[in-house]
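Below: the structure, in structure tokens.
Complex shown without one protein chain; remaining protein chains in place.
Moving on to chain A:
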Amino acid sequence: MSKSQTRVVVTGLGATTPLGGDLPSTWSALLAGESGIRTLEWEGVEGLPVRFAATLKVPPDEVMPRQSLRRLDRNQAIALIAAREAWADAGFAPSPGGKPQKGMEKAGVEGGFVVDLDRVGVVLSSGIGGLHTALNSYDVYREKGWSRVSPFTVPMLMPNGASGHVGIEFGATAGSHALVSACASSGEAVGYAIDMIRAGRADVIVCGGTEACIHPLQMASFGIMRAMSTRNEEPSRASRPYDKNRDGFVLGEGAAVMILESEEHARRRGAKINGYASGAGYSNDAYDIVLPDPSGRGQAKAMQRALADAGLEPADIIHINAHATSTPAGDVAELASIKAGLGEDVARKAVITATKSMTGHLLGGAGALESIFTILALKEGLVPFVANLEDLDDEVDLDIVRDEPRKLPDGPAAALNNSFGFGGHNVSVAFERAI
């Protein structure tokens, strides 16, 4: 591990997902192998090629007042819900009612420690942004005219809206950023947050990803690409990475947020340390706007660069949360990249899982949610199994967790979380267990 620079720790976690309205319920459902994938019951849904998705277990209107939701796109509302959970989990005092008080420059912390909000930042991504807002507002415009469009339309549809709202919520003034790289977005958010802390620009970063774009247009758009599973009769069995009969990804929605903090800052305030966010590696395929480079060179490079950035050796990696979206080509190509990136021997020893089998694919939320799963797997020594893996693809020759969660050995341990996005973005984030 790297000793020469600031180390970054994970001190708070939060999520709202198709499996649960918070992280504990999500994690226990994940270990139980439950599915968050459900049949859609929209008017006119029968005309779509795909009629199911991984919708939120607890919709935001069950936990947020209607007045707040008038000015928040769904992706922004759920980002706030996950961010509040993570903030509280890190031991910070709750924000004063969603808006910093005039003159408020410091947030209280349990135990009397005070955080300088000028040293708190936000890096929160959405791959798509406020799709529901854009389309619903256009409907209002066409039906009722321009003067009936909500004055909040622009801040609701902009993809940095969630980052902005979370910054306002906690009064975080070190900086607010929203990296956009499709399904790699929130993996990149975690990497950027690590860099901000290492560079000394912040002590604490609220980082993560959010996505909420399960809309007929999106179902049609991904559907026409033939990218999604069409297992309409069995939604809960549709997302099946590494299974011979997989036929595409399942669109999901949700938000995942973690609190990253310099180790020195976290130890000074006696924070609970869930693990280390050790480093991130990136690459660009520069090959095709949606297809991954079949050589897997870019994916392998991202993993190697993550190890280098984290100061880890390939042999340190005992677990990988794969990108594995349940597409026929993508799942096995990633396994080849893992072998190329880590070397055959190390790749064979790594315990690999694909949690999209239960959560669906959260697009811009995926990297952060799966980073949280990776941290929890290391912390609890338990890797969730791949759901619906009934008939293993003949091309799979690595150690995929099947049937029940797998125990990890005690002691020092590191893991990778991969995310790859349309556009050619590859990101791999490295985490280490706190000993």
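Before moving on, here are some points about what is shown:
Assume a residue touches a chain if its C-beta (ideal position, glycine included) is under 8 Å from a C-beta of that chain, and two chains touch if they have at least 3 such contacts; residues count from 1.
As a convention for this text, contacts and distances are computed from a predicted model.
Only one of "NADH-quinone oxidoreductase subunit H", "ABC transporter permease subunit", "Acyl carrier protein" or "Sarcosine oxidase subunit gamma" fits the UniProt record of the hidden chain, and that name is "Acyl carrier protein". Of the listed residues A:Arg70, A:Arg201 or A:Arg348, the one in contact with the hidden chain in the full complex is A:Arg70. The residue touching the chain not shown here, chosen from A:Ser150, A:Thr173, A:Thr230 or A:Gln304, is A:Ser150.
By the touch rule set out above, chain A reaches the unshown chain at residues 65-68, 70-71, 147-148, 150-152.
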